[in-house]
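Below is one structure, written out as structure tokens, with a few remarks after it.
As you look at this complex, bear in mind that one protein chain is not there, while each of the others sits in place.
The chains carry the letters A, B and C, assigned in the order they are written, with residues numbered from 1 in each.
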Amino acid sequence: MSILVDKSNKVIVQGMLGEKGTFHTKRIIEYGTNVVGGVIPEKGGSEYLDLPIFDTVRDAVEKTDADTSIIFVSSPFAGDAMMEAADAGIKLCVCITGRIPAQDMIRVKRYVRSFPEADRMQLIGPGSAGIMSPGKALVGVMPAYLYKEGNVGIIARAGTLGFEAAYQLNKAGIGVSTSLGIGSEAITGTNFVELLEWFNKDEDTKAIVMIGEIGGLQEVDAARYCKEHMKKPVMCYIAGLAAPKGKRMGHAGAIITAYGESAAEKIEVLKECGVKVVPDPSSFAECVKEVL
Amino acid sequence: MSILVDKSNKVIVQGMLGEKGTFHTKRIIEYGTNVVGGVIPEKGGSEYLDLPIFDTVRDAVEKTDADTSIIFVSSPFAGDAMMEAADAGIKLCVCITGRIPAQDMIRVKRYVRSFPEADRMQLIGPGSAGIMSPGKALVGVMPAYLYKEGNVGIIARAGTLGFEAAYQLNKAGIGVSTSLGIGSEAITGTNFVELLEWFNKDEDTKAIVMIGEIGGLQEVDAARYCKEHMKKPVMCYIAGLAAPKGKRMGHAGAIITAYGESAAEKIEVLKECGVKVVPDPSSFAECVKEVL
Amino acid sequence: MDIHEYQAKELLSEFGVTVPRGGLAYSPAQAVYRAKGIDSEHFLVKAQIHSGARSAAGGIITCSGEEEIRKAADELMGKCLVTRQTGPKGQVVHRIYVEEQVTVVKEYYVGFVLDRQMERVVVVASADGGMNIEDRYKEQPESLIRIVVEPAVGMQTFQARWIAFKLGIDKSLLTQTVTTLLGCYRAFRDLDATLIEINPLAVTDDDHLVALDAKMSFDDSALFRRERIANLRDNTQEDPLSRKASDRGLNYVRLEGDIGCIVNGAGLAMATLDLIDIAGGKPANFLDIGVGAQPDVVNKAVNTMLSDENVKVILVNIFAGSNRCDWVAEGLIKAIQKFNIKIPVIIRLAGTNAKTGKKILKDSEVPVILADTMREAAELAVKHVPK
Partner (left out) sequence: MDIHEYQAKELLSEFGVTVPRGGLAYSPAQAVYRAKGIDSEHFLVKAQIHSGARSAAGGIITCSGEEEIRKAADELMGKCLVTRQTGPKGQVVHRIYVEEQVTVVKEYYVGFVLDRQMERVVVVASADGGMNIEDRYKEQPESLIRIVVEPAVGMQTFQARWIAFKLGIDKSLLTQTVTTLLGCYRAFRDLDATLIEINPLAVTDDDHLVALDAKMSFDDSALFRRERIANLRDNTQEDPLSRKASDRGLNYVRLEGDIGCIVNGAGLAMATLDLIDIAGGKPANFLDIGVGAQPDVVNKAVNTMLSDENVKVILVNIFAGSNRCDWVAEGLIKAIQKFNIKIPVIIRLAGTNAKTGKKILKDSEVPVILADTMREAAELAVKHVPK
């Protein structure tokens, strides 16, 4: 098993025409993911990379029964692309594009929430590295060869650190059930807690590696969730313990910052909740070995 | 029993300073309703009609534990007043003010829905005649002497027709459990179906009089609800069977008009669903007598 | 509130909608002058009335050259146009719009309207522009494209693109279409509109997407904050009595029959019309004096009623909630005496101080007929209509 993506997902690509979109779409197809089409407004009816192209996500869903979408649309238009996916009935949307205006993301999340919970689209990203379920499907930009089939789940905010963890595990002979990049933007879709819930239910996942970083409180929420609900070992590395304190403007930012946003505070809460803390980003494999 | 209001409601008045607000607040207090204060921005800390006045609804709720609000604030500011009530934790808000811009009402309803269902404010109106539970409380502009205690529920879109029905029932010796005016504006809060649900559960209500009119589909929804769920006799008068077809502008209005918006169509659906149709607005008492 | 085509076009063009070049005229001479300012060979001279379907009613005339424009304008000015939308009395033309005639390749229909069921703005569009869109819709409802705007976020680009693709608009015009549709939506939202209709939205031979006609209506309840829109009101397009009543704070609606109705509250007005209908009569109008009317309002109401020459009987149906029947009675007596009313006046008073009110009327010398119930009042009114 795996979470969110496997061979059954019917995937469409939004914005596959650019260099990045083309490069990764090819990789995704090569990996064996069930890509059923692409959406390129104005190019509907044509083919690209041997895939049927549609003008709109609705058309694509109607014609191909697609349930999953991956977005490479450039940042000024990515918010619209996410809403289009939600409107068309896409169930899982992975937005690779990052650097999306915060107000666009506020709108996207409001829009997604305007659907009844049962129909609501699961959004991964923006600024996500995507989802990789080794041996099943790749809906992301992960270098496939890094990932070995196995039973460790990976959830990383920063994409490259997720790759790094998979690489270290692979070298140590450890495989992955599903690896997800959830992005480091100010406002993102699915967070640690929701994915921990999925992993908790996944029979094939025996342990989970979380890779957090400074900013936000989702690691703290995840720590609390682990303490109360998690039936499997979770270990977590928090990047940025030595990160410089940025220059700041005004007082408001400091005032609204909550306890748990700094790396040290996150680590403190994780430890309190019994989550194993990975001391440095070279020790993923060693830590996983101890619990497997 | 009664629905929504009785002696236990703690009521505040928003916008009691104007002529209309003053007149009706006096009436409401005279009726014995538990009015605990008023909200008049800039006048907080003073007294008016022997009531403590607050600058904000939040203040009023904090100091008086108010759970109910009635709004007389003039129409440009009434949307803001409804949102303020919702924000302050008011559970039941009756907006007497009418002629509120449709876009304001779209916002108000969106705002009210942004609260979790358990905390969500019940909004009656705008353009409502209010709520009258004879012998218990008046949170509205009904002439109190028209209403006799009893077990007929009244729900009217147009305020004066609700008065007319109560008056006819009274002359025939029939009393009312609760009477509500829900307003005829394009976009309103609580509708027929929700109130029928309340009346369905109310032990003291033995029959319900609905007074609908042309436009909208809520009478159709109510008819279907009656057919499937209603355990008590419901009778309904639809005003406007002889109303002139208005001058119209363009085609869009005609296109989006659905089956069930005209008086004749409403009556047809009501009959199909087994709801007794009151043939004319002079026959409320006769119709009720037949079922009681 | 409705506005004219030329006003709607001016507003929409500020929101990025392309419209043909044109100019407003109040006289044939001015129409010619306007045309001279536009570099075009062919013109349309268009009657400005608050109604669509003007073309079929002869309200739009194609012209070439000064003389034809003058003639067309002369023909239209002051003419009463009866269209499918005006009702049988029609609308009189006081303004004329002179516009370049563009060459049309394809016509579409686009409408923005507030859907009260959904409590949202709905966009409807059809690849068949033109006059009989409702009929076409009734025959083939699936031919209509329909988009619902989520109020929390507003209309999105993907929705505009979807409409463009479903309409089958050429892909080279995609950006223009999106600009037009999103522009209309912003105009709708920013100006408190209740209707925007572009029919037809046309593709021209030089690949432009142009609004050939435009209609806009606005939310009366929001005019307090839309001064610019309120200033676009054209009184000549409204029934003079209705205007007179509304200037006096009353709501007057002219109908086809002979019984004039003075009522308080819109619900009671509808109920009164229903009862007259059941009794076999026909109302000449109804005049809603509002829920909390004061004595002087009754005077104004009677005065307005008497200006309507179709009224053969006056029916007064008052249910006093916030107001008082004795006030109404006094107001009626004064008005009947002052205007020396000879036609039958049937009065039904109920609610606050109804007994006092009835007594005042009985004790007075004025010849009124009192009724106890609404039904009785309606029946008496119908009975008193002169055969």
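Operating definition for what follows: contacts are C-beta pairs under 8 Å (C-beta built on N, C-alpha and C of every residue); 3 or more make two chains touch, one makes a residue touch a chain.
Remember, it's a predicted structure, so these values are computed and weren't measured experimentally.
> Could you tell me which of A:L146, A:V209 or A:M230 touches the chain that is not displayed?
Of these options, the touching residue for the absent chain is A:L146.
> Of the residues A:R99, A:R120, A:K201 or A:H229, I need the one that contacts the missing chain.
Reading the full complex, the residue touching the unseen chain is A:R99.
> Per the definition of touch given earlier, which of C:L24, C:V82, C:A152 or C:A230 contacts the omitted chain?
C:A152
> Please identify, in ascending order, the residues of chain A that touch the omitted chain?
Its contact residues with the unshown chain are 20, 23-24, 75-76, 99-107, 109-110, 129, 141-143, 145-146, 156-164, 167, 184, 186-187, 211, 213-217, 239-244, 247-256, 258, 279-283.
> In terms of residues, what is the contact footprint of the unshown chain on chain B?
41-42, 44, 55-59, 77, 80-81, 83-84, 87, 107, 110-111, 114
> Can you list, in ascending order, the chain C residues touching the missing chain?
151-153
In this section, only the chains that are shown with their structure count from here on.
> Could you draw the chains as nodes, link the ones that touch, and say if you get a line, ring, star, complete or other?
Looks like a simple chain-to-chain line, open at both ends.
> CA centre of chain A versus CA centre of chain C: separation in Å?
Computed value for the inter-centroid distance: 54 Å.
> Averaging only over C-alpha atoms, locate the centres of chain A and chain B and give their separation in whole Å.
Averaging C-alpha atoms per chain gives centres 48 Å apart.
> In whole angstrom, how far does the Cα centroid of chain B sit from the Cα centroid of chain C?
About 28 Å separates the centre of chain B from that of chain C.
> Which chain C residues reach two or more other chains?
Where chain C meets two or more other chains at a single residue, that happens at 152.
> If you look at chain A, which of its residues touch at least two other chains?
Within chain A, no residue contacts more than one other chain.
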